[in-house]
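I have a structure I would like to understand better, so I am pasting it below and will then ask my questions one at a time.
A single protein chain has been omitted; all remaining protein chains appear in their positions.
Each chain gets a letter, A and B, in the order it is written, and its residues are counted from 1.
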Amino acid sequence: MTEKHRFAVVGQPLAKIDAWAKVTGETRYADDLVLPRMAYAKLLRSSHPHARITRIDTAAARARPGVYGVITGYDLPRVKFGILPVSQDEEALCTEKVRMVGDPVAAVAAVDEETAERACELIEVDYEPLPALMSIEESLGHPEVRIHEYGDGPNVHKNVSLQFGDVDEAFAKADLVREDVFFFEGSTHLPMEQHAALAHWGADGKLTLWSSTQTPHYVHRLLAKILDVPGAHIRVIAAPVGGGFGGKLDPFAHEIAACKLSQRIGRPVKITLTREEVFYVHRGRHPVLMWIKTGFTRAGDITGCHLKTWLDGGAYGSYGVASTFYTGVINPVTYKMPVYKFEGARVFTNKPPCGPKRGHGTPQPRFALECQLDKAAEQLGLDPVEMRKRIVAEPFTKTANHLTVTTIGLAECIDRVVEASGWPAKWKGWGQKNGDRRSPRRRGIGVGCSAYMTGAGTAIYWNSMPHSGVVLRADRSGAVTVLCGATDIGQGSDSILAYLPAEVLGLEPKDVHVHPADTSLTPVDLGSYSSRVTLMCGVAVIQAAERLKAVLLKAVAKKLGVDASRLVARDRKIGDPDDWDTAVPFARAVELGESMHGVLAFPGSYAPPKRAGKYKGGGVGPSPCYSYSACVVELTVDADTGDVILHDVWIAHDVGRALNPLLVEGQVEGSIYMGIGEALMEAQIFRKGLHKQPSMLDYKSPTTLETPEIHTILVETNDPEGPFGAKEAGQGPLLPVIPAIANAIYDAVGVRIDEVPITPEKILKALELKAQGKTPRVGPEKLPLFTFKPPIVVESAFGQPADAIAVRPFADPEPRG
Amino acid sequence: MKARLSLTVNGETREVLVAVHKTLLEVLREDLNLTGTKHGCELGECGTCTVLVDGEPVLSCLVLPVEMEGRTVKTVEGMADGGTLHPLQQAFAELGAAQCGYCTPGILLTAEALLAASASPTRDEIKAALAGNLCRCTGYTKILDAVELAALRMAPAAAGRPR
Partner (left out) sequence: MMRLPPFTYTAPRSVAEAVRTVADGGPDAMLVAGGTDLYPNMKRRQFEPKILVGLRGIPDLSGVRGEAGSGLTIGAVTTLSSVATHPDVMRHYPALATAAGLVSSPQLRNMGTLGGNVCVDTRCNYYNQSFAWRKAIGFCMKKDGDICLVAPSSPRCWAVSSSDTAPVLWSLGAHLRVVGPAGERTIPLSALFRDDGIEYLAKRSDEILAEILLPPADGWRSAYLKLRRRGSFDFPVLGVAVALRMDGDRVAQANIVLGAVASLPREATRAAAALVGERLTPELITRVAGLAAGPAKPLDNTDYAHFYRKKMTRVFVTRALRRLAGLDPNGAADQEVV
């Protein structure tokens, strides 16, 4: 795509195509669906964090009037499942053992929700309690208690170690070597919509499931396995998702139970989780303990970095193997890091399983790295902004760990955010605090940067097929229909699927109908995760639209008696720009095309370039391209209370190209919001084996009053990998705000809180340490005794030229259109 | 215990026979098929289920329909004037203030009550009015922008002003 291209739709701040339904209450989310004869289901969940099940008696529940059916794990095929092929460790309904409070044990379908709930209480379950392991330390310290029988050691789900270059040599070359320890507390997605599913097992023996899921394709695949039914007889329809953030990416017990119950009782079955259950389903941010050692030259260059991470994984695998890698592998993408070693371990505990939450595994090390960078800058007497700018990674090169990076707009992001925030006037230098020393209210300013992937380079199960598929059909009315398995979770992917063909075909987005993900109708898109949808289904839909356009141009060219290469599509017409009066209306062009070609339906496919590093584990981290963000935060710390008052957040984000700036800004603002919550208050914490605060009141999500003004600046680098140059926007901007807040707090009051959430208690404690002349820091003090695997040692690929730019597996041999 | 109630919702009077312990939220969604009203906690802790009762924002998850007789209830389905959207609905759609859209009905109604009481609220007043509505998608930024835009368009002085 050239800069000369004049966009008609791309770049316009258009309303989302589903916005009108959403502002009128028309949108039907999964819990809004009702079918005739529908029953309501509830799950009975474990009241023990870790126990053997010795008896389940459902007789009393079955006997209760209004109950249609009761199932336990013994009514399901005895097959374990999990989203990742390497972690098949879940049962929809536990049979032998429960591993957390909230593990599902039985399910009831009844005439209404109250009856189902009361019937659940009539189910008798006898438990033989086992010791509950509620932290990384406890799980590693009690190898005699095993949460699972598989993994890389007692209660160790995954143990990885990768080395790229010689870190010891890199540290020997450094003028300053810092070792720091950080902790990032777990948090949950807290989508406003509680998960819901409606299953209908028809009399024809075919199953339809409507669910609030971000991954209908994976749910489809896994349902076939879990229910032992041919996938060909299962249809999964993604209902509009009322917030996902990664929390609706696994196949869940409630979905499976609804399907089985529907088969059993011959009725549609709906199940909707309570808010408390959503906390148990979780799959959110891993608590991660981190040790990071980095060498710096006097000028601020990084000579090498060694990171160790310990992830508190909770009771099941979920995406945890990927999460473990992600705490390590994306770090070298932001700055020049010639040598890198990463060791990571994920530990099972008796808590709800962690998984992918916005930023999947990367906000934790980003917090550690950016805070350490600030500490190093202070020691070296460097300006924190200048130091970062100096070490921004080189575009179109490879990282130490063999990731190919294309465009990098980080330097521009830093410049823009520095200018917008008034940094030069506000930053007084290290230890030079602003303001009146007599007042407890101290202002501070801080900076952070980050990078994030635009879609995972490999699928969850190994295959060579497209990651995203589209079928685009032109109708004689002049409308175009897009079928794609992508799920709109609020980010606007359905709208992108309308904008892009409209751009290619010269239509209005309103002329494009986008069908929601439906495994019987729409080609596979892997799902709304890893910031992959805009890029992958975007490229696929452009390909399909270009194929349609080529046929239409050919047909119109024949009609007009001109060469097809002269024709353009714009303003709902196709014609010769030099003789526009003869241009043919789009609907007429479709008739001409259909007469010549037959039915006008064209596929588009996308798979990422094959760039996995040639070492075990090299499949996690590659992405077609990476987005970049720089963030400045200005805040006030109340030194009497430890309170943090955020004033403004400035964020510049390199999105490649803003296909719709309004939607990109929305993604950036939402990311900042979620990062602020994690930085200051959100925490998924436990006490006596139970979630301490499974409610909207006690799990603290920021309101309008805690959310500062967010100033978003979009930087465009026109990446060759993205659709019209676009990169991701939905996750990356979450990363830099957390360390920027921590760094601004240091600027304000001179204390380092190396642990999120940064609560008033921790700030006060650090201020007391400071007053006592001790190290003004609050954070983890010790690391677990743990031996990582011997590393897989690979040569650093740092600085090598990028390979395979814009080479796409399913592209046409020569460009069309 | 069931009760026969006469409820005035979105200007229409409807007779329902419902158990008295069903909340307004449940009756709206399950008996009147007004599923535009959403729920996020059912305990008064998130604001998602907000509706207007006699023009005031209340949480339908903590209201009994039996207490609603003789009062008027308004849900998101009642905001548009026939085929014409309320300026708030228009502004929310245009500015991207609805992402997943799940908190949107409650926020729209809360904002409608604010603008009915105060034609041109400050940004801080809008934040205070919406402090009882959680949103996890937007960071509230575009929501506040949209309320400001709607207020501008609704202000009589704005008539004829290009926006």
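Assume contacts are C-beta pairs under 8 Å (C-beta built on N, C-alpha and C of every residue); 3 or more make two chains touch, one makes a residue touch a chain.
Since we're looking at a predicted model, the values are computed, not measured.
Although one chain is omitted from the display, it touches the following shown chains in the full assembly: A, B. In the complete complex, the residue from A:Gly69, A:Pro694 or A:Gly722 that touches the missing chain is A:Pro694.
Checked against the full complex, the one of A:Gln12, A:Ser47 or A:Thr481 touching the unshown chain is A:Ser47.
For the options A:Lys206, A:Arg264 or A:Lys770, the residue in contact with the chain missing from this view is A:Lys770. In the complete complex, the hidden chain is touched by one of A:Glu26, A:Asp57, A:Glu114 or A:Glu709, namely A:Glu114. Although one chain is not displayed, its contacts with chain A can still be listed: residues 45-48, 101, 113-114, 117, 272, 274-276, 438-441, 638-642, 681, 688-698, 700, 702-706, 749, 760-761, 764, 767-768, 770-771. Looking at chain B, the residues touching the absent chain are 1, 3, 19-23, 25-26, 39, 41-45, 47, 50, 56-59, 61-64, 66-67, 110, 128-129, 131-133.
The definition used in the following text is that only the chains that are shown with their structure count from here on.
Chain A makes touch with chain B in their complex at residues 13, 15-16, 18-29, 31-32, 34, 189-194, 240-245, 274-275, 489-492, 662-663, 665-666, 669-674, 695-697, 701, 703-705, 707, 709-710. The part of chain B that touches chain A in the complex is made up of residues 29, 33-43, 45-46, 48, 75-77, 79-80, 85, 88-90, 92-96, 98-105, 108, 126-128, 130-142, 144.
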